[in-house]
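Here the structure is laid out as C-alpha cells; the discussion comes afterwards.
Only a single protein chain was left out; the remaining protein chains are all shown in position.
On to chain A.
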C-alpha cells in the first residue's frame, strides 16, 4: 500500500499532467521524449519523469536553440521582488513622463538576455538597472512593475495532477466555449442540484464540454462504489479530454457508459429484444471467452460479433428501462425536446438540472415543465461570481469578470 502510494505520486510516462506557470495552466500527456509548447516556450519535458507531482522545475536555455528549454528540478526559487535591492523610491508619480523612452535596453538586448540565460531575476534586474524612471516610481508601483516583469520572464513551472477544479478552470480560461460556457461555479451547482453521489444511476446528455461533465460526475460517483453514469453525446465519438486527464481506475472508467444519443434511443425503441435478451450473454462474456462464440441465434446460425458500441447501447438501455436517479442536460441544442425525451427515464421523487448559456431556451423549458403535472419546484437561476485580489492595503475585486450561464433545476413526481 505504501509502495502503491509512493508510485501514484511519481510522474510517469503516459500520465496526463497539468503544467502550471503562475496562474497559467496547460494539460499535457507525458511521453518518453516529449515537448510542450507553453506560450512562446518550447519545453523538453523529459526531466519531469520520475519526479513527483507538485515538484517545481526551472526552465533553462538549451545550448542549441534559443526557443528551446529544458527543465531542472529545484528546491527553492528566487523571488525577484525580494532579491532586488531597491535603493530609492518616489513618493508619487509627478515626475514620470508619459512618453519618455524610459527603458535603456532595446528589444534586441532583452531578447539576447532571454536567449543567454532565461530567468526573471536576471532579466528583471537588468531591466531595472537600465530603467531611467524606476527610482522615481513609488514603492507601490515599483512592486507592481516588478511583478509584471516577473510574470513575463517567470522561469518556474509546477507539475500538477489534474483535478476537476484545475481542469474546469483551465478549459474555461482557454476558451469558455470548450465547456459550453460552464464556469466552475455553474459546474459545482449542476452537480449538487443533481444530487450526484456514489449511489444509483445517473444520466447525462452533454453536447460537448471537453469531457468535463462526464469526468466531474464520474469523479463524484467515486471508485469502488456502485454508481453508474450513462453519458449520451451527439457525435460519433464523445469528447473526453477531461475524462482521460482524470485517469480514473479501470473499474471506475467502466461505470461510465458513453453512448450516442440517437443510436441508444433507436436501440431503446426499436431493438428491445437485443438488450433484454443479452443480459446473460454479457455476463458470460466477462469470463474471458471471446465474444464471437457467444452470440448465436436460436437456430444455431452464426451472427456477426457485436461491436462495442452495440454492447454499450444495450447496457445503457437496460439501465434506462429500470430508470435513473438523476438527469443532467448540458446542451448546445434547444433543451425542450431533449428534456422531454429523457425525463421519461428519470425515476419519480428525483431531481434534474438543465444548463444553457442562454436564458431564453430555458424560459421555454420552464414553460413546458410548468404545463406538466409531474414536475415541481422549477427554478431558473444564474450566478454572479467574482474573485478578489487580497493584499495589505490593496484589496479589491479583480478587474476582469465573466458572466456565467443559466441553470434550471426541478423535481419529478412519482405519479
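The working rule: a residue touches a chain if its C-beta (ideal position, glycine included) is under 8 Å from a C-beta of that chain, and two chains touch if they have at least 3 such contacts; residues count from 1.
Rule of thumb we're sticking to: contacts and distances are computed from a predicted model.
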Record-based protein name (UniProt) of the chain missing from this complex, from "Ubiquinone biosynthesis monooxygenase COQ6, mitochondrial", "Actin cytoskeleton organization protein", "tRNA (adenine(58)-N(1))-methyltransferase catalytic subunit TRMT61A" or "Armadillo-type fold,Armadillo-like helical": "tRNA (adenine(58)-N(1))-methyltransferase catalytic subunit TRMT61A"
Residue touching the undisplayed chain, where the options are A:42, A:151, A:332 or A:372: A:151
Residue, one of A:34, A:47, A:89 or A:138, that touches the chain absent here: A:138
Contacts of chain A with the absent chain, listed as residue ranges: 5, 9, 20, 22-24, 52-56, 74-77, 79, 93, 96, 137-138, 140-141, 144, 147-148, 151, 156, 158, 163-165, 168, 184-185, 187-189, 191-193, 195, 197-200, 216, 219-225, 325, 347-351, 359, 363, 366-367, 370, 376-390, 392, 394-396, 398-400, 411-415
